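Omission of a single protein chain aside, the complex is shown with its protein chains in their original locations.
Labels run A, B and C following the written order; every chain starts at residue 1.
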Amino acid sequence: EPDERAFQERINAGGKIEPKDWMPEGYRKNLIRQIGQHAHSEIVGQLPEGNWITRAPTLERKAILLAKVQDEAGHGLYLYCAAETLGVTRDDLTRDLLSGKMKYSSIFNYPTLTWADMGAVGWLVDGAAIMNQVPLQRTSYGPYARAMVRICKEESFHQRQGFDIMMKMANGTEAQRKMAQDALNRFWGPSLMMFGPSDAESVHSAQSMAWKIKMNSNDELRQKFVDQTAPQAEYLGLTIPDETCKFNEETGHYDFAQPDWDEFFDVLRGNGPCNTERLEARNKAWDDGRWVREGLLAHAAKKRSAKMAAE
Amino acid sequence: EPDERAFQERINAGGKIEPKDWMPEGYRKNLIRQIGQHAHSEIVGQLPEGNWITRAPTLERKAILLAKVQDEAGHGLYLYCAAETLGVTRDDLTRDLLSGKMKYSSIFNYPTLTWADMGAVGWLVDGAAIMNQVPLQRTSYGPYARAMVRICKEESFHQRQGFDIMMKMANGTEAQRKMAQDALNRFWGPSLMMFGPSDAESVHSAQSMAWKIKMNSNDELRQKFVDQTAPQAEYLGLTIPDETCKFNEETGHYDFAQPDWDEFFDVLRGNGPCNTERLEARNKAWDDGRWVREGLLAHAAKKRSAKMAAE
Amino acid sequence: MNTPLFEFLCRMGDNTLVLGHRVSEWCGVAPVLEEDIALANTALDLIGQTQLWLGMAGEVEGKDRDADKLAFHRDVWDFRNALLCEQPNGDFGQTMMRQFLFDTWHLIMLKALAGSSNEQIAAIAEKSVKEVTYHQERSADTVIGLGDGTEESHMRMQKALDKLWPYVGELFIGDEVDAAMVEQGIAPDPASLRATFDSQLDAVLAEATLTKPADDFAHKGGKTGARHTEHLGHMLTQMQWLQRAYPDASW
Partner (left out) sequence: MNTPLFEFLCRMGDNTLVLGHRVSEWCGVAPVLEEDIALANTALDLIGQTQLWLGMAGEVEGKDRDADKLAFHRDVWDFRNALLCEQPNGDFGQTMMRQFLFDTWHLIMLKALAGSSNEQIAAIAEKSVKEVTYHQERSADTVIGLGDGTEESHMRMQKALDKLWPYVGELFIGDEVDAAMVEQGIAPDPASLRATFDSQLDAVLAEATLTKPADDFAHKGGKTGARHTEHLGHMLTQMQWLQRAYPDASW
């Protein structure tokens, strides 16, 4: 098919696909899934950090955390807008999130249990997210690529803030060091899982890479993440909960053990520590907010018709 | 009327009126109001103390407070039973409480703000309650008098526990002493109000005293309370928030200033600091519990009919 | 040391601290994404203002207490926020009604403080006016939109107004601290702000088709600290937890 060939050639040449351009149905569908999941992750991702806003230890930390969570909501907004250019509405996507039909990043199904988790989330979770997202600034779909540019700028700021919290904790009192180590212990494996299973097992990978909506292999990014993070852990004086995690002179990379993939699939199936709570929280917000959305819509309609009557 | 005369003579002779005995309609009505209000006070009275059960400072204090609140629910139960002997149901009385038609003791419309308030409530509020209740053990209505005997025994135990908390606080750290004094400052006036306005202004007093459902004048009991409490405050090293509160050698009693009766009437009208919260809490409990009450009733009915079918 | 000034600064800072905390409780669970963002933004501004007010309070006091020390190491009786600020969020309507009532007072107050004889206060007020102007526009719009929305939203907003109304009066009750501020040209007499407040309120309520309650009974005890509601203590258990549990740590 000539359309499809032209489309692929344009991508190969580094061109951008824009909303009104022809695109294969699979491309559209895959993008909706991917951007939608990413948007949902930003939204659900507010919850584990929101859990500590009311307990932040200083006014400054509270402000930083609030700003961060606000940014995440903003990222959700950009991404829903990007998805909408593909012909779905935000409400459609939201309903699929709330019914459990669409997923969000599994990492947000883990609980935040101490203040150090705010550090670990920034350092590890945002760190892993950035690894995934930086290449996506060059993705083939224009609105998505542009959203990623804005998002990446803010994410790397968040990651630095997270690392800063970890430094304070790691250089703090004995209890703080303990919290920091405990946070690393709990978030290390789940962070490695953020890149997805090995590409060998991944269904969508080859086509997605050809379409440039996936830019690197999962294993490649995971290795990059470990290579970046392991020396940072050392710098913090914390121990990565993996005895095999060592620099390998031969490969020039850090060796590391695979995370517990059984746990990953458990979480995907809905059995993560917080799956139920997260979906309940979002569903409750949506249901409790119905009267507000309806009220504001009704008011806007009244104003419109009053304006039309006056014209 | 001979019935009425015989009734009054029996009371004058110190006899007890029992549920099946003839009684004037006014006597019945007044008793229902008085016993019902007393029962409601026990129920609503769980809330200000319940507010600190989850924050009790030691396991022992938590256990003592739980036991106390449990006793109060028990007192409510005795009193509703006594009221039911007069031909109303507990549900009738509850509905009148929830709609605001029936009152409960105004003191429970004040907030409990520090742990010292648990002491002040026991020492002052239970102390004032006992002053009111001890004479009621001799009230003319048998079921009421017998309920009061059980209640008074437990109340005086509670009062001692409250005083014990105050002692710990008053002899504790600077912050604890501050909490103790602050609690006394806030609860002194409201405690004096517990005896009601001066008898000169009280509508029901004369008839109720003839019927022996009120045994002493409000002012008399208030004076007794001040005479008992002032030396205790002194013993604790706390200052009663009333400069005029001094022992008067001539009268043999403590002088004291009247509490702020405007505030009292504000609270009665529903404008106390916690009127709204208290009624909301009780209404919510009742509404949320509907399915439970209905479920248990339905199950009991099923069991009954299964049993009848089997016979 | 200037005790009335310290008190006054705590009142300003505790208002923003406590209300900021309440607003931040909404994080991630607002009715629409745009509201999540707006509420976080409001909370953020209020926390920022808290740092300025309580920071200055600490300096004025001169006892080596900074804004964090004041925020996280005082117990209920030392808090000076108006009772309105500590009231629970309730539903979104109650939250926005509380916000509108507070914002409207806050903006009038801050505009007056921008002319304070105390330059530092004038500067804090000037900075805050910009933020609060936006808060007030937003909360007024929401009150109007929901008051004049559906039958349900109207009913909920009227209920919210009725519930919160008894906490409005305290904002305008003066005491000896206020008198000292007036005398020094630092701050306005609270009562003097009422007329402007009422006229702005009436205009918004009219558009929102809401009825101002007839009873003007006013709860008090927040800004003097004499008697807060039971809600504040519960808020502090959360807010101050880490500082209380690990007093030696730095974060």
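Simple rule for what comes next: a contact is a pair of C-beta atoms (placed from the backbone, for glycine too) under 8 Å apart; a residue touches a chain by one contact, two chains touch by 3 or more.
Please read all numbers here as calculations on a predicted model, not as lab measurements.
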In the full complex, displayed partners of the excluded chain: A, B, C
Residue, one of B:Ile43, B:Ala170 or B:Leu279, that touches the chain absent here: B:Ile43
Per the touch definition above, residue among A:Asn12, A:Thr89, A:Asn171 or A:Asn271 touching the missing chain: A:Asn271
Missing-partner contacts on chain C, residue numbers: 75, 234, 236-238, 240-241, 244-245
Touching residues on chain B - with respect to the absent chain: 43, 46-47, 49-50, 53-63, 66-67, 69-70, 73-74, 76-77, 80, 90, 115, 165, 168, 172-173, 175-176, 281-282, 284-286, 288-300, 302
Contact set of chain A toward the excluded chain (per top definition): 48, 51, 55, 111-114, 175, 178-179, 182, 186, 266, 271, 273-274, 276-277
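One rule holds for everything that comes next: only the chains that are shown with their structure count from here on.
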Category of the chain touch graph - line, ring, star, complete, other: line
Approximate Å spacing (C-alpha centroids) for the pair chain A, chain B: 57
CA centroid of chain B to CA centroid of chain C, Å: 36
Residues of chain A whose C-beta touches two or more other chains: none
Two or more partner chains touched - positions in chain C: none
